[in-house]
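Handing you a structure now.
Of the protein chains in this complex, one is absent; all others appear in place.
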Amino acid sequence: MRELRLQRRRLHPSPRPSPEESAIPGSPASAVTWSLGELAVRFGCDLRGDPQTRVDSVAMLSGGPSSVGFVANPAYREALQATTLGAVVVAPSLADACPTAALVHRNPHATFARIAALLHPASALTAGIDPRALVDPAAKVDPTAQVGPFAIIGAGAVIGARSLVGPHCIVGEGVLVGADTRLLAKVTLCSGTRIGARCILHPGAVVGSDGFGNARDGEAWVKIPQVGGVLVGDDVEIGANTTVDRGALGDTVIEEGVRLDNQIQVAHNVSIGAHTAIAACTGIAGSTRIGRRCMIGGGTGIGGQLVLGDDIIITGFGMVTKSIDKPGFYSSVIPVEEARLWRRIVGRIKRLDLWAARIRKLETAAGIGVAGQDNDD
Amino acid sequence: MRELRLQRRRLHPSPRPSPEESAIPGSPASAVTWSLGELAVRFGCDLRGDPQTRVDSVAMLSGGPSSVGFVANPAYREALQATTLGAVVVAPSLADACPTAALVHRNPHATFARIAALLHPASALTAGIDPRALVDPAAKVDPTAQVGPFAIIGAGAVIGARSLVGPHCIVGEGVLVGADTRLLAKVTLCSGTRIGARCILHPGAVVGSDGFGNARDGEAWVKIPQVGGVLVGDDVEIGANTTVDRGALGDTVIEEGVRLDNQIQVAHNVSIGAHTAIAACTGIAGSTRIGRRCMIGGGTGIGGQLVLGDDIIITGFGMVTKSIDKPGFYSSVIPVEEARLWRRIVGRIKRLDLWAARIRKLETAAGIGVAGQDNDD
Partner (left out) sequence: MRELRLQRRRLHPSPRPSPEESAIPGSPASAVTWSLGELAVRFGCDLRGDPQTRVDSVAMLSGGPSSVGFVANPAYREALQATTLGAVVVAPSLADACPTAALVHRNPHATFARIAALLHPASALTAGIDPRALVDPAAKVDPTAQVGPFAIIGAGAVIGARSLVGPHCIVGEGVLVGADTRLLAKVTLCSGTRIGARCILHPGAVVGSDGFGNARDGEAWVKIPQVGGVLVGDDVEIGANTTVDRGALGDTVIEEGVRLDNQIQVAHNVSIGAHTAIAACTGIAGSTRIGRRCMIGGGTGIGGQLVLGDDIIITGFGMVTKSIDKPGFYSSVIPVEEARLWRRIVGRIKRLDLWAARIRKLETAAGIGVAGQDNDD
């Protein structure tokens, strides 16, 4: 029952796979090892150390001799010097500080990620449809795809090659799922959703739910039918319990390479540019357009109808209420303070208007003229 | 397998329904068209244009000749003048700017919503219980209701006429679901929940989960059993992955016509007045009572034990820590600023106490007396 393996990675070091599991052909279990020489060639590293040394996993700097770690930040030079690992991926400037084999690369973080993916591969799929799944005869499921137990696939849906529709997933009518995409478990794709190739959707994600469209009539609300869809590009990752609403008219769009963490809310007709990464608990209101390569910190709120350009970085807990076009860092976080002091400060903030008047009065008394933009009253 | 149609609306323009689908009696597919004359009569519009013109969908102003759009905001006058639609719902003041047929109504937004619902009707139900569903013999499911695959309905539960218990929904023991209510998919209604008529609950919503009740005893917490329920009125909409906790003692109450967006948290014993609308990612702490016709922006936090009156409007990302009785707009959002400047500002905020002392010193030196409410130290 390999289709239930929600780990999707060979974990290290626990729990141990059962013997039966290890016996399954293609199961990585403890069999995957690579020599440092192979890794260096495959990922373009400069290797300092024995190319015959074999490794089977990634680990922290305190890991063992069969594991590979990484250090990108020079601040960890000292920790690097104490590592017990078999090999470490490092930037050239840190190579001489590495007491064990060094895989030297100018981008150690990305290189480590690729080595980790090689050593801890996602579970291999078992092609076919679980007998407990419910697949409409008018759906097209590629014969190399896997459909898990209690999954539901509606009429007209298309599931691409080598894709996974995990247990308890629902794929609505006419939904398109590209090749090599994994709906891990309990993912809901409502009708009108199209997902690209090589995407990963985590448990509890909902894509294509109705946007929040209501028109007031007297004191009551009239629901505005949401008739748009959701378009998700290739190589997108959508986190656990994240929600992406369908468009009201036209589509909600998530371009290729976007990364959405857990519990994010993307409202109707939002568009998110390629390779933008958004951390958990962020909410984006309707019709806002976010550019390419943006990085949005966790817990951020972004208002509706805004336009954020490319390469905008919002630090965590930011509140965006106006459009931004200039690339750079933006913030509005106010860090916690000891509560008694904070209450006094809030009192001051609420009376800033009065303080401003007092300063103006002082200036008048002192005969200090105020001109230009200073004069803000 | 029409019960899997999570779109619930005839979408426009993609994806195309499969031929089989279109053949199902009652399926709207491409068959629903209305003449402008019929629409004008049905919704009380003043029609300027050919009453014989037929439309089949709603669309943006850039849509085609068989679609209807709307403009409520005079700021869109210019866009209206360039529309390619077959007809536009407009306010009287904009009628003369409409280059195509105009359906003139004093509330164009609500009228558009009703026309959209007519042209894009929710999927018709297929009465009956899917053989893969698990319905307790002691549950009462109206013969006109539809119960989807892998749904579970407990003993004593009652499902009203023409209601939908979608795939993977769980309806706990004794739960009441009114007529024409749709639990779209993966909705969980815990025991003690009563839902009114014509409600819509989106995927992943959980109603009736335990409130967060804990009593401290030494360093440990003792769980306080939550023995109240949840009462949801008629015409309520609850968004994807939104959670509504049962009462600790007594009920959590959501009155008729309330609209809850996605990922909202409603804690135990909260009560939300009729026709209040709350945008996504808002959290409401325990026992707070919110009045009628309030509008709460997204990402708002509302503390516990508070009372908000009727017609209170909180702008997005607001933090409410005290009761509010006066109708009106309230805000506490601080918009993002370029990060380097923001860090300096935060430094200033944290030292407002010291600045206040400096101003007082200046006032003393200048012989400026301070009296009344200015004197806030």
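In order of appearance the chains are A and B, and numbering begins at 1 in each one.
Definition applied: contacts are C-beta pairs under 8 Å (C-beta built on N, C-alpha and C of every residue); 3 or more make two chains touch, one makes a residue touch a chain.
In this text the structure is predicted, and so the values were computed from the model without any measurement.
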Query: Thinking of the whole complex, not just what is shown, which of B:Gly63, B:Gly86 or B:Gly208 touches the missing chain?
result: B:Gly208
Query: Of B:Gly63, B:Gly160, B:Gly192 or B:Gly233, which one is in contact with the hidden chain?
result: B:Gly192
Query: What chain B residues would touch the chain not displayed?
result: 134, 136, 138, 150, 152-156, 168, 170, 172-176, 186, 188-192, 194, 204, 206, 208-210, 212-217, 219-229, 241, 243, 245, 249-250, 263, 265, 267, 281, 283, 285, 301, 303, 314-315, 318-322, 324, 328-335, 337, 341, 344-345, 347-349, 351, 354-355, 357-359, 361-362, 365-366
Query: Hey, which chain A residues sit against the chain that's not shown?
result: 1, 4-12, 14-18, 20-21, 57-60, 63, 69, 107, 109-110, 112-114, 116-117, 120, 132, 149-150, 167-168, 185-186, 200, 202-204, 235, 237, 239-241, 257, 259, 261-263, 274-275, 277, 279-281, 292-293, 298-299, 316-317, 333-340, 342-343, 346, 349-350, 352-353, 355-356, 359, 362-363, 366, 368, 370, 373-374, 376
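The rule is short, and it goes like this: only the chains that are shown with their structure count from here on.
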Statement: Chain centres from averaged Cα atoms put chain A and chain B apart, in whole Å, by 26
